[in-house]
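Of the protein chains in this complex, all but one are displayed in their positions.
Moving on, here comes chain A:
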Amino acid sequence: MVKTLSKSRSSGKIFLKFFLIFLIVSSTTNVGAQEKHSQKGAPEPDLKVGERLYYGLISTGEDAKACASCHTYYTSDTINWNPSALEMAQVAADMDLATFKSHLLTPSGAMREKVHINYELTDEQLFNLHGYLTELADSGVPQKKMSINTILIFLLLGVLMAVALVDIFFTKKIKFKLIHILIIMAGLAYQGKVIAHTLIDFGRSPDYMPDQPIKFSHKVHAQDNQIDCNYCHYNAQHGKSAGIPSAGLCMNCHMVVRNGTNSGQFEIAKIVDAYENNNDIEWIRIHNLPDHVYFNHSQHVNAGQLDCAECHGTVEEMHILKQENDLSMGWCLDCHKKTNVNFRDNDYYKTFEALHKDIQEGALDSIKAADVGANDCMNCHH
């Protein structure tokens, strides 16, 4: 039995090895491609030194923070207001060395003045750092490696079960058949669970919180500055979609407000740039419904008098916007069954004479959305 297990382990290892080799090969080919960009003749920056400087592996000055400690490679779950490494690099790439130096060592702007202190960098170090950033701007940040645990376990179990099957019929190394059966049953159960959950959750994405092109914080706007949801998402009252505000609308305030308490000028400058130079802002859409679902905001917000938070959660507390509910059909239908409609005050419902009679006679005390047809298939699927 021990032998079988170790066999299966080793086969898993072989698979892992292949996987890793594949990853390494693909990443090295990438590097190879990048090196072709460097020009001949002019002095070349040492990218390795630049990278070490960025990560603080070579000192950038006494008590000076490493660049990477603020300008991180990947964004984390909590918001990092500072420009990311890539954004930084893109700005730096456009600068010549002198501007880069003054930007770094003699900063302007409230935020940078506070943070960019104690930096001591030689011209050569600056040259290498700038070279590294230029390279980074060109190549971009490599994709974050995704978690492969589930797939690996799924596949490993598959191999294990196959081995168990082979052993039952052919090799017969283990005497107790119960062990084989247990392995197969447990494996099937786990795989079944994975498949079922995958299928149920297919296309659903609760807790989805992607990085946006601009670090827009709903907390800063809706809570700290008490801006009503409807100010920006005014279309929620009138139309099908709530609408993402146009840059023009942002500029109503940001014409004046150019310096953020958290992010300094960097993020707000993006809006100004978009507005002035006609560049579209490509927001990442968070709440996605399948194409065969019709949803209308004004139905819920205007006619139904629902609060935004009922579906979107406490958006005013989110720095990074997150999808609060799974937006599944069951979730919709449950809410329709529980939610009262404004039956007495909205004259539209006068049509429902029978229900009004029931209320008067006390047979019903409230009318839920589902009672007036909210759960008819074709209301949402047409």
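Of note:
The definition used in the following text is that a residue touches a chain if its C-beta (ideal position, glycine included) is under 8 Å from a C-beta of that chain, and two chains touch if they have at least 3 such contacts; residues count from 1.
Just so we're on the same page, contacts and distances are computed from a predicted model.
Among the names given as "Acetolactate synthase small subunit", "Chemotaxis phosphatase CheX-like domain-containing protein", "TAT-variant-translocated molybdopterin oxidoreductase" or "Ethanolamine ammonia-lyase large subunit", UniProt records the absent chain under the name "TAT-variant-translocated molybdopterin oxidoreductase".
The chain that is not drawn here is touched, among residues A:G61, A:G140 or A:G239, by A:G239. Per the touch definition above, the residue from A:V115, A:V194 or A:C253 contacting the chain not shown is A:V194.
The residue from A:T72, A:S298 or A:N325 that touches the chain not shown here is A:S298.
For chain A, the residues touching the absent chain in the complete assembly are 146-148, 150-151, 154, 191, 194-195, 197-199, 202-203, 205, 210, 235, 238-241, 243-249, 274-275, 278-285, 288, 290-292, 294, 296, 298-299, 302-303, 345-348, 350-352, 354-355, 371-373, 376-379, 381-382.
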